[in-house]
Each structure stands twice: as structure tokens, then as C-alpha cells.
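Removed from the display is one protein chain of the complex; every other protein chain stays in position.
Moving on, here comes chain A:
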Amino acid sequence: MSTQQPEPETQEAPEDPEMKGAESPVDEREKEGGMVDQTSVDDADLEGETVHIKVFRYDPEVEAKQEPRFDDFHVPFKKGMTVLDAVMYARDEYDSSLTFRHSCRQAVCGSDAFFVNGKQRLGCKTQIADLEQPVRIEPLPHQEVVKDLVVDMDHFYDQMHAVEPYFQDEDTPDASDLEEQRQSRENREKVKMSTRCIWCGACMSSCNIAAGDNEYLGPAAINKAYRFAMDERESEEIKEHRLRILEQEHGVWRCQTQFSCTEVCPKDIPLTEHIQELKREAVKKNLKFW
């Protein structure tokens, strides 16, 4: 049903098997009267200019797509255009079978992490004008491809769930008394960055260790554990329980501080730092060192 994607480094784009929309993007624009109306005066300078994107295609069910390939699309440029805008345009105007996940268009739903020009990025958060052309858009590496840019996220979710990602309070007051727990501002600041994760999976995909060790919890899950372990509202006992999960063979000690996760995280979460801090905590608590 799904296929492991070829390693991106060694992957050669086939010779433009289909030049969709390539014949005459300008004509395309004229045909679609609405498009021209929406083009702002600012963009008039760029009239006729197109962006060349090369998109990874694969579908296990469709004969022509069973062999992975790249398709070329030439998309009329619009100021402010993001990678996501470009693939949406290609889908809506040239090939409605082009498949990818997306929803919020504002970097909060985490569904459109792609491998763009060799780096994990959110499609909606990446300005196309900042990229070298042709822009290569591929699914996240090291994950099974379901179809086109869609990868199977089950393994990522399993790892997230493995760290018991929920608050484990003990004697919290009764909510009907309208009595909240107390949390200091400093403590909230401390966990703040870790709470920003949108489960996009970019970090996991960029991590060499995760690629080689399928059981490694990975940066996102460890960060999720950090978010709870460092929250002063949970008891010491629970914190210890959390550290025990993290110090297992495939936990924090696997991290070799290569920083790739930190580099790609679209939410700027200092992942490597968080992992290091958890290692220190584990040492303090005298937990096993693998």
C-alpha cells in the first residue's frame, strides 16, 4: 500500500515526464479571467512570470504513478505566494489528483510539512520567492509515502503517545470550587516553548538517529515529555515516572546532539536543548545511563 521513498540525496528527477500547465501559463491566466482581476498592481511587474515547481508523485493504485516520479508545474507568481499556495494552484488548475495535506494555511495545524529544496519546512510558512528554482517539493523523508506528498504519520503518533502525553495531576482542587492550581510565571516561561509543538513531524524526519532506530522516541515526543516533566504542577513522583520512560534504551540517550531537529522546527522549539536538559535531570536522579 505504501512505499518507502527513495533517499532524497540520491534521488534523480526523471526527465520531466509531464509538463503540466507548462505550455502557456500566461494564456492560462487570460482564460481564467478571475485570476487576472485578483492580481494586484504591484504584481504587474511580474506579469507573466511563473514559478517552476517539481513535485514528487506516487500512487500505489494508479498505474502511471506506481513508479515514483516528479511532475513539473509552472505556476503564475503572486506576491506573498507560499509553497502551499503554489501546490494548491497546481492542483486546482492543472491536476486535481495532486495530493497533500493542508488546512489552516497559518502554521498551526502542522499538516503540510514537506521536504522543500532539501529541507523539512511547512509549505504554508515558506515564501516561494525566497527559494531557488526549480523548487523541489517532496514528502517528508524517512516516512512511508501514502500518495504524492502524503506520508503515513502513524509511527510519529505512536511515539507521541508513548510518553504518556497528558497531565497527571494528583490532588487538584475541585473545579467547581473555581480554585485553580498555581503556576509561577517563571515556570510557565520555562515550559512555554515546549508547548508550541504542532505535531508536524518535521523534526522526526530530519533526525538521522530516528531514521536508523525505529524505536527511538524522537525529538517531538521527548519535547512533549519535557513539557510535562518541567511543569511544576505535576508532583515529583510523576516527574520521576516520566524520566524513567525517557531514560530507556530508545529514549534521550540516543540523541547525539546533531541539532537537525532544532534547525527545522517551524515553531523554533529548542529541541536539542530540551533533550540535553532531560539527560541532566536523569543523571541527577541517578537513573540508568545507556
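Everything that follows uses one rule, which is that a contact is a pair of C-beta atoms (placed from the backbone, for glycine too) under 8 Å apart; a residue touches a chain by one contact, two chains touch by 3 or more; residues count from 1.
Going forward, contacts and distances are computed from a predicted model.
Chemist: Among "succinate dehydrogenase", "Altronate dehydratase", "Cobalamin import system permease protein BtuC" or "FAD-dependent oxidoreductase", go ahead and choose the protein name stored in UniProt for the chain not displayed.
Modeler: "succinate dehydrogenase"
Chemist: Among A:49, A:180 or A:215, exactly one should touch the missing chain; which is it?
Modeler: Touching the chain that is not displayed is residue A:180.
Chemist: Any idea which of A:51, A:191, A:204 or A:246 touches the chain not displayed?
Modeler: Counting the whole complex, the residue in contact with the absent chain is A:191.
Chemist: For the chain that got dropped from the picture, name the residues of chain A it touches.
Modeler: Given the touch definition above, chain A has residues 1, 34, 40-42, 59-62, 78-82, 85, 91-93, 95-97, 99-111, 124-127, 129, 146-148, 150, 153, 157, 161, 165-167, 169, 172-173, 175-176, 178-185, 188, 191-192, 195-196, 198-199, 228, 231, 233-234 touching the missing chain.
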